[in-house]
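The complex is shown incomplete by one protein chain, all other protein chains being positioned as in the whole.
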Amino acid sequence: MNIGIVGVTGYSGMVLYSFLINHSEVDHIYLYGNQQNEEPRRLTDEVPAFGMSEQMIYPFDSKKVMEQVDCLFFATPSGIASQLADEFIQCGFPVIDLSGDYRLSSSDEYDTWYGQPNRTLPDAAKVTYGLSEFTKSYATYVANPGCYATAALLALAPLAIEGWLDPTSIIIDAKSGVSGSGKKLAPTSQFTFINENAWVYKLNQHQHIPEMVQQLHQWDQEIEAIQFSTTLLPITRGLIANQYVRLKKQVTQEELNQLYQSYYQASQFVRFKEQHLPTIKEVTGSNFCDIGLVMNEATQVVTIVSVIDNLVKGAAGQAVQNFNKLFGFEESTGLPLLPQFP
Amino acid sequence: MNIGIVGVTGYSGMVLYSFLINHSEVDHIYLYGNQQNEEPRRLTDEVPAFGMSEQMIYPFDSKKVMEQVDCLFFATPSGIASQLADEFIQCGFPVIDLSGDYRLSSSDEYDTWYGQPNRTLPDAAKVTYGLSEFTKSYATYVANPGCYATAALLALAPLAIEGWLDPTSIIIDAKSGVSGSGKKLAPTSQFTFINENAWVYKLNQHQHIPEMVQQLHQWDQEIEAIQFSTTLLPITRGLIANQYVRLKKQVTQEELNQLYQSYYQASQFVRFKEQHLPTIKEVTGSNFCDIGLVMNEATQVVTIVSVIDNLVKGAAGQAVQNFNKLFGFEESTGLPLLPQFP
Amino acid sequence: MNIGIVGVTGYSGMVLYSFLINHSEVDHIYLYGNQQNEEPRRLTDEVPAFGMSEQMIYPFDSKKVMEQVDCLFFATPSGIASQLADEFIQCGFPVIDLSGDYRLSSSDEYDTWYGQPNRTLPDAAKVTYGLSEFTKSYATYVANPGCYATAALLALAPLAIEGWLDPTSIIIDAKSGVSGSGKKLAPTSQFTFINENAWVYKLNQHQHIPEMVQQLHQWDQEIEAIQFSTTLLPITRGLIANQYVRLKKQVTQEELNQLYQSYYQASQFVRFKEQHLPTIKEVTGSNFCDIGLVMNEATQVVTIVSVIDNLVKGAAGQAVQNFNKLFGFEESTGLPLLPQFP
Partner (left out) sequence: MNIGIVGVTGYSGMVLYSFLINHSEVDHIYLYGNQQNEEPRRLTDEVPAFGMSEQMIYPFDSKKVMEQVDCLFFATPSGIASQLADEFIQCGFPVIDLSGDYRLSSSDEYDTWYGQPNRTLPDAAKVTYGLSEFTKSYATYVANPGCYATAALLALAPLAIEGWLDPTSIIIDAKSGVSGSGKKLAPTSQFTFINENAWVYKLNQHQHIPEMVQQLHQWDQEIEAIQFSTTLLPITRGLIANQYVRLKKQVTQEELNQLYQSYYQASQFVRFKEQHLPTIKEVTGSNFCDIGLVMNEATQVVTIVSVIDNLVKGAAGQAVQNFNKLFGFEESTGLPLLPQFP
């Protein structure tokens, strides 16, 4: 089959492209810019690292796209897909959208958190929030989860689904590499700013907050809010999240281990580690989410640590995983078997 | 006056030396190793960065030390001062101890957290825990606080002293640079391990936990435990701590700002920043602790962010500050006026 | 076919394993330690990043190895293969040796540069130096080139082979990431040493010098020596080398471009870039060697810049490439199509 990518020159788009050219079910990849009237550009002029390819990036034209490809990926900053995707949603054309534009089910929330006012959202049945490990059935339009949301939700899912969480206790302290902020020039993306530094940003204001609350609330309707902070780290790729929670019932470390083992033992990409708190580098370049946890007897707080590569499981990798599930391919097709280590 | 340093070849010792050679009240610095029978060594062979100095490091001999110097600094790993210091304590000889060996008032705690069994502690009146901003009177033996403890206690002090904290709510997520683990070779100190990585270590087991609880409990006797985690960051110097707390009473952001302003406006080294969450680099190389905070209306959680240079305000800088206070010198004598920025 | 790896827990071994489990011609991988009497160990205990695998590492037993596998890889520090490989060489068993133990054709040189005295070298016809782009026929024992040698030789090959080089003019200033020094603990591998630093090491004493001179001399017998320096950089992976040379004849930038294009246009892994000096990140994770060059009219010096991932084209990737060539597989089988970027 043929697939299309809008936004290949962004970080998620690059990684997505590098997976899909290696995907055994993909015959050809068409690349599109996000504007109608731009000139065709060579991929290798935009991304010299991709070297000797002849690939061109063509202007976006929805009619042509539908003719050329069987599935379209949006790897665009927020605000682009919401302008281009409606036609695809309406006619049930398969789309995997890596952006945040269709993750929330409330137009008010888009206004508040994304500054996207006056959104008319499509019929909820036409869009699936694709948290691959927990999504059972797929609509044709898949909203790929945010990177922070992926790490936090996979860490909390067993406790939330079981209803064990004290619903007001959830505090998430997440840290991410600089690639998470995209390619746009900004003072806070400069080497001299973030090297040898760490920076707490968007405190209580990060747009992944409503996405996490929406999903947690679906799992456990008592959950209405979370405390969430994000720290920018001097690394390029990777994300680590510490989840601090209290439970409604007394449980042991052993019971927690068993719960997580039972949830994730069949998963190809979530590795629950009983004896070992995960580190970022153990997943870099891969689609893995590694999880470890420790119950503190003194405080009755459970600390759950989860790590992902923000551009893979937090973006392009999960997009491919959703693509595979949507089309019935084996879930790991096209994805790396191991992290790039060391 | 003359001062002595035991442990100048460790990271805290190096920084301490670089401050004290610049201290207007210090005439001569004597350097000692922590063993009795070692050969004298040249400082510049041990620390080539210190270049052209003629300074020698002599074996430790308590009698000679007391003859040569007027105040002794221990910049040694834990377990050294507890073997060498007793004589100095007993005769009231001025000592600033940067290690953890005399911070706790319970010998059981030393056994549990430091693996130092069978400690007989000196009379509590003979040792002062020197959190400079809050210590009013000094015994001759000063236990300099740990780096994590300094950042967390300065962040929590106003709320703890006022009795505003929900005593069971305190969660601290702290992150530190690699110099915090000292110079000893370890797999987790290697560049290939921690570069492009982040690692949660000693979860619920860090030896600064009892030190923080001891001080918080002194401020507010309802506080018995804290949830504390530490993440190793790929930076050399610096420490950032996020404190998450709930309060007993409803307060506004404005009231919190006023509280912190009133506590710290007279302080030379704690900078409360109303409109700006602090970053590590804004204090690197300096004795500053910068603090910012945000009240979240949705969760009623207050997030307090504090940053220090772990080797300065978290070690050598606060040691000099305590030295100045102990001897009645101006508090900032010998300390840098500004961070090394950028 | 089945293959074996000795030394999978080293950096090159890890990367080699991650390529070979993805290699369409490899059915099973057997892992061996480099000692005879060690206990079997689990791969995932040694390399937690490799997660959920059941692979065991067995003690090395040459008889068993020959029964179990069709080709053996040594990914061991220098000094190991020279002790274990002789049997394999004598009976013509296929081996790819990533170490330096069989790269040189003079036993004196091993004594001088590797501290391996009293070496009796095998018949030269039984060992091939496998610089993949230039090696035409393979003996069964392949000595995989060193990382620095690979980057420098690919940069100099066209000029050396054509005989254009002023043979006494060659100066190479190379820089490498820390993974190049392997996993062994060392003060100079610590984060606090090399972060925010750069260190010139083994000046005029690096063991890749005789390897480069040997190959250059084979191409152009006037070349007897090179000036070579290495700088350790605060990065984990990657190597960049600046080659400074003068030529025997007057040539233009355009002629140099044409020469390099003609040498490398058919190569899958060497990308000559006419308008663009290469950077390390454009090849990280891939088997590419990117090359750019500039003729300086004022000094008549040609600067050739080459970059590789030291663990891929400089080690495990080229090993797989040599393996593919030795067995007649397509040259890129098992190797990543694109770098991990960004």
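By written order: A, B and C. Residues from 1 in each chain.
Going forward, contacts are C-beta pairs under 8 Å (C-beta built on N, C-alpha and C of every residue); 3 or more make two chains touch, one makes a residue touch a chain.
Computed from a prediction, not measured in an experiment: that's the story for all the values here.
Note that the absent chain touches A, B, C when the full complex is taken as a whole. When the missing chain is restored to the complex, the residue among B:R103, B:R246 or B:K281 that touches it is B:K281.
Across the entire complex, the residue among B:Q35, B:Q261 or B:Q340 in touch with the chain not shown is B:Q340.
Across C:L31, C:I57, C:C71 or C:I235, the residue that sits in touch with the chain not pictured is C:I235. Checked against the full complex, the candidates B:N34, B:S179 or B:N197 give a single residue touching the omitted chain, namely B:S179.
Although one chain is not displayed, chain B still touches it through residues 11, 14-15, 17-18, 21-22, 47-52, 179, 196, 236-237, 271, 273, 276, 281-283, 285, 288, 290, 337-342. Even with one chain removed from view, chain C keeps its contact list with that chain: residues 168, 171, 173, 175, 177, 192-193, 195-201, 203-204, 225-227, 229, 231, 233-238, 240, 242, 244, 277, 279-281, 284, 294, 296, 298-299, 301, 303, 305, 342.
On the side of chain A, the interface with the absent chain consists of residues 11, 178-179, 183, 185-187, 189-196, 234-236, using the contact rule stated above.
We adopt the following convention: only the chains that are shown with their structure count from here on.
When chain centres are taken as C-alpha averages, the shortest distance to the whole-protein C-alpha average belongs to A. Here the spacing of chain A and chain B, counted between their Cα centres, is 39 Å. Separating the centre of chain B from that of chain C, both taken as means of CA atoms, is a distance of 46 Å.
Among the residues of chain C, those in touch with two or more other chains are 11, 179, 196, 236.
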